[in-house]
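Just one protein chain is left out here, and the rest sit where they should.
Chain lettering (A, B and C) follows the sequence in which the chains are written, and residue indices restart at 1 in each chain.
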Amino acid sequence: MSTEPLLQKPELVLALSQLDRCRLCMAETLLEAAKALLQPWAAESTLPEPNRMDVPIPAADLLAAVKALHDARWGYLSAITGLDLGPEAGAMEALYHFCMGAAVVTLRVRLPRDEASVPSVCGLIPSASFFERELSEMFGVTVTDTPDPSRLFLPDDWPDGVYPLRKDFVMSPTGGGNGAQAE
Amino acid sequence: MPTTEPREKFIVPIGPQHPALKEPGHFEFTVDGEIVTGATARLGYVHRGIEKGTEDRSWVQNLYLLERICGICSHSHALAYALGVEKLAGVEAPPRAQAIRVLVAELERIHSHLLWLGVAAHEAGFDTLFMYSWRDRETVMDLLENLTGNRVNYSANVLGGVKFDVSVEQADAIRRGLDFLEERTQHYLTVVTTDSMFLRRTRGIATMSKQQAEALGVIGPTARASDVPRDVRVESPYAAYTTFPVEAVLATAGDLEARFLVRVKELFESYRVIREILDRMPAGDLTARMPRRVKEGETVSRIEAPRGELFYFIKSGGGDRPERVKARTPSMFNFASVLTLAVGHQLADIPMIMAGIDPCFSCNDRLVVVNRIGHEADVWTWEKLRQYGIEYYRR
Amino acid sequence: MALNLEKSWQDALEQIKTWARVNSPWLVHFNSGSCNGCDIEILATLTPRYDLERFGVKLQGSPRHADVLICTGPVTRQARDRLLRVYEQMPEPKFVVAVGSCALSGGAFQGCYNIVGGIDEVLPVDAYIPGCPPRPEAIIDGVVKLLQNIQSGKHVRPAPPAPPSNGHRAENTDEEAA
Partner (left out) sequence: MNPLIALLIFPGGLFLLLLGLAYEWVDRKLVARLQNRIGPRWFQPFADVLKLLAKEEVVPDGANPFLFLGLPMVALAGALTAALYVPLAGLPPSYSFPGDLIVTVYLLSLMTLCIGLGGANTIDRFSLIGATRTLTQLFSYEAPFLLALLGPAIVVGSWQIGQIAAYADTRLLALTQPVGFVVALIGLMGKLEMPPFDAPEAETEIVAGALTEYSGRGYAMFRLGKGVELIVGLALVAAFYLGGVSDPLSFFGKTLLLLVVVAALQSLFARLRIEQTVGLWWRYGTLLALAQLLFTIVTEVMV
């Protein structure tokens, strides 16, 4: 696979409306390009859907993977999703979704439940700070050296250490307020 | 990176005046002299904990919950969710249902863009245009009500299809309504491009070049105004956009006027698509059977809401309740990128940058804490910042 | 004789005051977590087709100038004490109208962790307007009904709600005697 990013070739650039027929084959070529970019980790990447590719990434290599995609201008970071696999599985996942055309590449970072931490990608993609703030306040994942670690959504008087989107978050009986973390 | 001296957070509680879409928010800008060095936002006044709510509701109940995330693009949320769940369950909505879904989505885009036109005019103090554009918006609200039974939150979607059909009379009513709206939109297009008062507030303000837009990852009409062809309807068409293709409306200037132009021109595009759908409406039934339990799996569903790409991640554990539903709204994305755009800009440009992305909440009453390095933070109201911006440009 | 002269003078004054209050109700609007569906409907009532100014209703900016606080949305924890502060800033006699099913009871978001519930968990509410969102006609009808109640004196002041049960109380919730 030529190292020069595939994206520079003109025919790959999205022609707006004439290519509706081979929309899917367009997505495949994009996924191939992404796979080429993420070579060392893409070995065990899976294709859950024709236009989607999941690439498991260890937390340490996250920055390198994001840098690879970002430098080749492969799409944009559309969202960061936190996923709690439940107290019994004892693991959490942070999914970094990159979108380009119809193709979606998800970098899956597996994290332990108690002190999960992820490097911040704000250096490369400054607008990711919102997503990281939401990830940290909802799941308790500490995002190292993120520009602004303060709360985004939860109210000021929300007790610390209580992460609402975790599976073991118990709603307080009055329903309206501070749930407790059934550790 | 935040400045060392303690910044005392002070949130103005006064009820906002003349609310267009006001939802309180709080923006903090660290300023060094005139240049913005840091910008953060504190949302959460409208945070209702919906994503947690989806985990203790069944698949069908979630549809009604997710429709109420945002009053203006409620159909977009329901559509993205429904498409995602159908993909998971391996069910394909019949073509007629897909066409009706796109019809309601485009009607909602018209309603949202006209609403924004009124809000932006009102923000500039141009109340007459606000009154006129909202009066014309009533026409599209009538069409939606005639079609779906409700003016806002029309809940057209059902998992696996649509709730209602489009009769011939309704189709004619829509066509007549669109003719009137098209002529009015033509009038607004001339107002937006020629009215000197408006041009003074929009031309050349908060310009975002193509490279900047791509680097920052701005989406929706704001991106298309800087010639970045990001439109999910074109890139990865969903529902009936494959049979009724849409042309992405682009502008090159990238300033606020271009954003106005893109939104008004998109109205014409919506009229064209709606007429096409009404003429070539595929026959067939309205819903497909949907199993109560969705089989295990994850999916990503992306659609083009009036303000940009709406991203849904849905994970099912095989039960009758979703494991995880993540909705990333376009405004949150636009805000994140706009705040990063703000860094390096003049403090004076901030108000126009904000108004340009048609934030899902136009916080008339939001408060901006400006802390100049060196002396203590002084608290500016939104208006003072706006005024400061304008005076700054006068000098 | 002097007594009932005094009495009738008092009634006449009261009559004029109520007439004035009913004929020029000024609104201030507060959104404590609404999805802004109700907000755009409230705003639609001011645009040409419905035009509330016919009833003398005017949307005021400052709570100091307003008589009726029109609230939308379930009260989120973050917006809770702001709602109280706006209510306390309004001069007497003041009324509260809750618009939309979220404002009535938390609506579709009941049970979410960040919701305190309907407006009546925080403020004494005088008129409820159900609907999600209620049509502009319903909002106008609700406001007019409230005015008619005030006019006919049938309006009785609701008791302020019990202080919030889940422990943390905003420090200034005990409004002055209504």
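Here, contacts are C-beta pairs under 8 Å (C-beta built on N, C-alpha and C of every residue); 3 or more make two chains touch, one makes a residue touch a chain.
Since we're looking at a predicted model, the values are computed, not measured.
Within the whole complex, touches from the chain that is not shown fall on B, C. Of the options B:Met131, B:Ala173 or B:Leu189, the residue whose C-beta touches the omitted chain is B:Met131. Annotation for chain B: contacts to the undisplayed chain at residues 12, 14, 17-18, 121-129, 131-132, 135, 197-198, 364, 379-384, 386-387, 390-391, 394. Contact between chain C and the unshown chain involves residues 16-17, 19-21, 23-24, 26, 47-48, 51, 53-54, 56, 58, 60-62, 64-65, 67, 89, 91-93.
Just so we're on the same page, only the chains that are shown with their structure count from here on.
Of the two chain pairs shown, A-C and A-B, the one joined by more C-beta contacts is A-B. Averaged Cα coordinates give chain A a centre that lies 44 Å from the centre of chain C.
Note on chain placement: the centre of chain A and the centre of chain B lie 23 Å apart, centres being C-alpha means. Residues of chain A in contact with at least two other chains: 153-155, 164, 169.
In chain B, the residues touching two or more other chains are 44, 47, 49, 52. Chain A makes touch with chain C in their complex at residues 153-158, 164, 169, 171-172, 174-179. On the chain C side of its complex with chain B, the touching residues are 28-44, 47-49, 59-63, 66, 69, 73-74, 76, 78-79, 81-82, 85-86, 89, 102, 107-109, 111-115, 132-133, 135. Remark: chain B residues 1-2, 38, 40-44, 47, 49, 51-52, 87, 214, 216-217, 219, 229, 234-237, 242, 245-248, 297-300, 302, 309, 311, 313, 315, 324, 326, 328, 332-333, 335-337, 339-340, 343 touch chain A in the complex.
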